[in-house]
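Structure first, commentary second.
Heads up, one of the protein chains got dropped from this complex, but the rest are sitting where they should.
So that you can tell them apart, the chains are marked A and B in the order they are listed, and the count of residues begins at 1 in each.
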Amino acid sequence: MDFDNSQPIYMQIIDEYKKNIIRSELKKGDKIPSQREYAQIVRVNPNTVQRAYREMENMDMVETLRGQGTFISAGEQMREQMAKEMAAKVMQHFIHEMRSLGYEDTMIMAMLKCELEPMEEGEQVDRI
Amino acid sequence: MIEFRNVSKRFGPVVALNSVNMEFSAGNITGIFGPNGAGKSTIMKLIAGINYPDQGNVKLDGENPRAKRESIAYLPEIDHLYPWWTLRQAADFISTFYRDWDCDRYKELLPFLNLHEQMIMGKISKGQRAKCKLLLVLARKAPYLLLDEPFSGIDLLTREEIADAVIKGYREGEQAIIISTHEIDEIESLVEKVVFIDQGRIQLSGDAEQLRMERNKSLVEIMKEVFRHGNQQI
Partner (left out) sequence: METSKFKMFKSLYLKDLREVRTEILVVAAVAIILISWAYLKTEGSARGIIVAPMAFALGLAGFLPIITSFKLLGKEWSNNTIYMMMSLPVSGSMMLGSKLAVLVTEYLAGTLMVILTGGIALLTSFPDIWKEFMSDPYYLKLAIAVYGASLTGIFFIFCNSFLSQVTGKLFKKGSGLISFLVFLGVFIIAAKLMPDTNILLNQSQLMVSCSMQEMGAILIKAAIDLFFAALLFAAAVVIWEHRIEL
């Protein structure tokens, strides 16, 4: 996993897990790597991973069972919630950037439609 | 805990450190960043007890660094191993002196770093030597681990191996690791605390994640910014 070093890494770790959950690649009850393993896999300071895991526990995204490991605890409801939030964030960012380039909202709509059309004919984006 | 109180050090006309104050606590990986000649190595040598401050003092757990040599694992920038040593001989020698030598850790890291015990220090590549040096300090459960320019002159793949080994060898909570380098890229995500030093002065220090959050910049970018400003003042 490559990090954007201009953003806090622990937040990127959380986002990565969120995306995995949103895409249903990780489901409730799935075991995730221990903090130590994860730190080694992504080559990140173990304390940073610890911070990310702690935050995820606080959000009830994951739970750590003593002696057994860390498991996804986010259910379907939470998945939908996270999907909405992340999608909204991406949309807001997109709209903000487009507007800062001087595009009118109608123009943005038109462009978006134009961009998306060939995709509708081809592979369907089935998730979300 | 390592404390620097108003530490100044000069070598002849060159001011290596100018009234430096800082602290390093256990359970952290700290990066000391700065251009060549900024004073990074001097900081390491002062902690290792092979340099003495002209003014101020350096304390390790409240004591003189030389009295705490047993708890320091120091990897100097230069090659400090006997050229005729095999890795095995080096390990045997070093293990005689430190109670915290961890034989299991040594055996575990050996294949992890792609090293063999029969390698002769004077006959292996620079990258392999760098890994041998690292292995010999990581095989100790030393409370203080000092890595002075562990990446300099080493190819990209080996740098990654070194970074991986540092994470693998890191003892969370019990160990303070201090890495000095002018090549931040390699360890951007490895360090938790950072100290930017230039011309013997601390230009900026703090929590790596905090700095990213506040400035929306990577440590590399922050370093460039800090040192540009630093140089303008002169």
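Keep this in mind: a residue touches a chain if its C-beta (ideal position, glycine included) is under 8 Å from a C-beta of that chain, and two chains touch if they have at least 3 such contacts.
The structure presented is a predicted model; accordingly, all values stated were derived computationally and were not measured.
**Q** Counting the whole assembly, list the visible chains that the omitted chain makes contact with.
**A** The omitted chain makes contact with B across the full complex.
**Q** Could you tell which one of B:N28, B:N51, B:Q175 or B:Q203 touches the chain left off the display?
**A** B:N51
**Q** Which of B:N18, B:S95 or B:S152 sits in contact with the chain that's absent?
**A** B:S95
**Q** Kindly note down the residues of chain B that lie in touch with the hidden chain.
**A** Interface with the chain not displayed, on the chain B side: 11-12, 45, 48-52, 66, 69-70, 72, 74, 76, 78-84, 92-93, 95-103.
Note that only the chains that are shown with their structure count from here on.
**Q** Under the stated contact criterion, what part of chain B meets chain A in this complex?
**A** Within the complex, chain B contacts chain A at residues 27-29, 160, 163-164, 167-168, 170, 172, 188-192, 209, 212-213, 216-221.
**Q** Tell me, which parts of chain A touch chain B in their complex?
**A** 3-10, 36, 39-40, 42-48, 50-51
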